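Structure below; questions to follow.
Heads up, this is only part of the complex; the chains shown haven't been moved.
Going by the order they are written in, the chains are A and B; count residues from 1 in each one.
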Amino acid sequence: MLKPLGDRVVLEAQEEEEKTVGGIVLASNAQEKPTTAKVVAVGEGRVLDNGEKLAPSVKKDDLVLFDKYSGTEVEYQGDKFLVVHEKDIVAIVD
Amino acid sequence: MLKPLGDRVVLEAQEEEEKTVGGIVLASNAQEKPTTAKVVAVGEGRVLDNGEKLAPSVKKDDLVLFDKYSGTEVEYQGDKFLVVHEKDIVAIVD
């Protein structure tokens, strides 16, 4: 298992179709390109100046939009994952 | 539904006429180009150093001026949205 440190989140990136009508797709002329992924694991959260840990805003199995060029790609037991900082997650798709 | 994280705000960008007399338009020689939009969803707010969340200054359905080049464009169920940080919102138009 991958246990991300601090405010990191492990995502299972999802391949997405180029242009879909009912669903979330990147506008073709977007400046930053967010993309969707499922949350696989979350760290304990960012440490505040007073030493407390700030609970992450996302949880396992959330579907999220994140900035495409953020994070670090890893492979674990044959699957590809992406480790991003929570601040790179734009929104949860409910 | 899109649930923006932290101090993010989901906006429904509004196409605007090039030059209108009664209404808010961009001065043609503006250095930064603010534009108008309706607030669709707001995050829980920025986390302060002491761990408290600062309630956002805008709410759903507010009409706002924001910096044109800020934010991330997304499409959700066929509609275009823009996700910006609250600090990129210049003013509320009452």
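Annotations
By our rule, a contact is a pair of C-beta atoms (placed from the backbone, for glycine too) under 8 Å apart; a residue touches a chain by one contact, two chains touch by 3 or more.
Everything numeric in this text was worked out from a predicted model, so none of it was measured.
With respect to copy number, the whole complex recorded in this structure file holds 7 identical protein chains, 2 of which are shown.
The definition used in the following text is that only the chains that are shown with their structure count from here on.
Put simply, the C-alpha centre of chain A and that of chain B have 23 angstrom between them.
Partner chain B is touched in their complex by these residues of chain A: 21-27, 29-32, 34, 48-50, 52, 54, 57-58, 65, 67, 86-87, 89-94. Of all residues in chain B, those touching chain A in their complex are 1-6, 8, 10, 44, 47, 49-51, 69, 72-78, 80, 83.
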